[in-house]
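Apart from one protein chain that is not included, each protein chain of the complex appears where it belongs.
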Amino acid sequence: MIDKTHPDAASAVADVFDGATVLIGGFGEAGSPVELIHALIDQGAKDLTVVNNNTGSGEVGLAALIKAGRVAKMVCSYPRTANSTVFPELYRSGKIELELVPQGTLAERIRAGGAGIPAFYTPTSVGTPLEVGKEKRSFGDRDYVLEYGLTGDFALIKAKTADRLGNLVYNKTARNFSPVMAMAAATTIVQAGALVTPGGLDPEAVVTPGIFVDSVVLVPDPEHESVLVERGVSYP
Amino acid sequence: MIDKTHPDAASAVADVFDGATVLIGGFGEAGSPVELIHALIDQGAKDLTVVNNNTGSGEVGLAALIKAGRVAKMVCSYPRTANSTVFPELYRSGKIELELVPQGTLAERIRAGGAGIPAFYTPTSVGTPLEVGKEKRSFGDRDYVLEYGLTGDFALIKAKTADRLGNLVYNKTARNFSPVMAMAAATTIVQAGALVTPGGLDPEAVVTPGIFVDSVVLVPDPEHESVLVERGVSYP
Amino acid sequence: MTNSSPAVGLTRDEMAQRAALDIPDGSYVNLGIGIPELVAAYVPEGTEVIYHTENGLLGMGPSPQPGLGDPELINAGKRQVTALDGAAFFHHADSFAMIRGGHIDLCVLGALQVSESGDLANWSTGAPDAIPAVGGAMDLVAGVRSIRVITQHTTRSGEPKLVKSCSYPLTGPAVVGRIYTDLAVIDVTSDGFQLVELAAGVDLAYVQERTGADLKPIAIHPHGGD
Partner (left out) sequence: MTNSSPAVGLTRDEMAQRAALDIPDGSYVNLGIGIPELVAAYVPEGTEVIYHTENGLLGMGPSPQPGLGDPELINAGKRQVTALDGAAFFHHADSFAMIRGGHIDLCVLGALQVSESGDLANWSTGAPDAIPAVGGAMDLVAGVRSIRVITQHTTRSGEPKLVKSCSYPLTGPAVVGRIYTDLAVIDVTSDGFQLVELAAGVDLAYVQERTGADLKPIAIHPHGGD
């Protein structure tokens, strides 16, 4: 029988290795897998390349992972947000690398990585400083840049409900990057707010089919990053 | 108020023009918008380029449109199926053009067209006769071909349920190409088995958001192609 | 030139209200962070506009009632919003397919600078110690059919934000169609900046003085769209 559930977050992230590329779901706090990230901090993997739209806030979740010195490079579209101080300090002191990618290009690169598309052309960034170093080409009367598929060794994502096969549905705008990250990672690890038996999710409404998922951990009452930041929590 | 509903199929397809590229949903009979196709036959547009996975069966639906001489060119992956005689005869006599595209490349080209991606690389067809004439390029240790986004002037698709904003859900494997065709057409025309008021579809389960849809016609009891073929029906 | 909080000119809300007037019924609209977010509140009664937020929602509604928000139902500015009847959630790749694929009718953005050829700079001042952050701005200007800008006419220190050529890094070249400032409504045309409308209490000379490029006087069709 296929059973992708794990008893806890620690066992789910146990295999993350030094130097791994880790795709972390979430747009701001919406969809951020806070408990999985904290388990990864406990686990100790370092020299990570992390792909996320942002860089976290306060000193919990992704910001805490960065603060702990585990992240060598961030790939993101918007590395500064309210309550985001950890990344800017490290970046200014040259202790962390940044690959800045327009948000839609980031999403499309991840989808391409998951869909077996090595590269594609997009109009985004043409005529801007972010086109520098990119191959350009015209189709019709318009210029485009070549962008490459992006894959990860691991994805850490947060779902609303899962089954043992790894089928997932999300909560509102917490969906964001998670479905494409699940496609693009060799190993996709999910924290789900609820677990149901197969058949408990409407097959017409499954957003991420289980084929893209490797491990599922039940986290019934996940922390909200903004609440932790407001309380002044610093992890660990 | 936004209201994309039309009173009947005839008014919904009224604007299809001679020489148009028409994306028609369906994989075999599943998802085939039979009533919209029949309305298009009545409407009279000719010299059409039609994109569909197949070429229809019997003498109804897509096969009837082809038989009526309205289709100058088919773009599809599998133009022969059980009960498919109309296309093969016209093709052998040189009266219809065929662009043969591998099924996954066809789906991806249509998605790319709808997503503003002019071209992408794929491994499919490398080392086969279908790579002929395509630009090749290596990424890593593998060869890929360049494929182009595909768009349509119109899409004719079939949904299970719609609302006046054009939000859609589908029935089982009738979904197939329709969501990407809705994205890739300048004008997307939908026959829906049921209409609900906005809010009647779960926002987490909407498959095609209304932004991709222009016209919706209620067709409460759509004909099944296989039933018509079995009954020996020939349209018109 | 100095700019000591002039009594003339529109407030932030008035600018948003003016921009809202030009949004056609039935449009699919993406609103940028800041003043553009205010536009939704001013779309006239009877006009149905569907708001897209690039983090995965079409059919975005206003802020939730206090205590009824969901930290996982937010807009691109990461503020809590609501979902109206007829809304749909989707993932980021689908969301930017809507943007890049030309499905969004219009977008209202903030600006650091707009050039007379419609170049937009709104993501970076190019300051050496700034953390570069672009978000979805480059995708929006590359994909959305009509790009409109709401901005103060000048910076806090009184420098023009409407210029001959942007000194800040571009978000996209030749993308802006219309600009709503506290002083005027201005179209970007093939002839450069075209004055469409003046705020109460200012005249062409006043606005021209605060603009970094030539301003064509109001023409025959002052309320034409872009």
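For clarity, chains are labelled A, B and C in written order, and residue numbers in each chain start from 1.
Simple rule for what comes next: a residue touches a chain if its C-beta (ideal position, glycine included) is under 8 Å from a C-beta of that chain, and two chains touch if they have at least 3 such contacts.
Keep in mind it's a predicted model, so treat the numbers as computed, not measured.
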Full-assembly contacts of the left-out chain, visible side only, are chains A, B
Candidate in contact with the missing chain, chosen from B:43, B:81 or B:161 = B:81
Out of B:58, B:166, B:179 or B:209, which is the one that touches the chain we can't see?
-> B:179
Given B:107, B:162, B:189 or B:206, the one touching the chain that is not displayed = B:107
Hidden partner chain, residues of chain A it touches = 1-2, 111, 113-117, 163-165, 167, 183, 197-199, 201, 203-204, 206, 209-212
Residues belonging to chain B that touch the chain removed from view | 27-31, 53, 77-82, 87-88, 91-92, 98, 100, 102-108, 110-111, 122-130, 170-180, 207, 224-227
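By our rule, only the chains that are shown with their structure count from here on.
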Give the chain pair that accounts for the most C-beta pairs in contact.
-> A-C
Farthest chain from chain C by C-alpha centroid distance is chain B
Residues of chain A engaged with two or more neighbouring chains = 108, 122-123, 170, 172, 207
What residues in chain C touch two or more of the other chains?
-> 83, 89-90, 93, 96, 99-100, 142-143
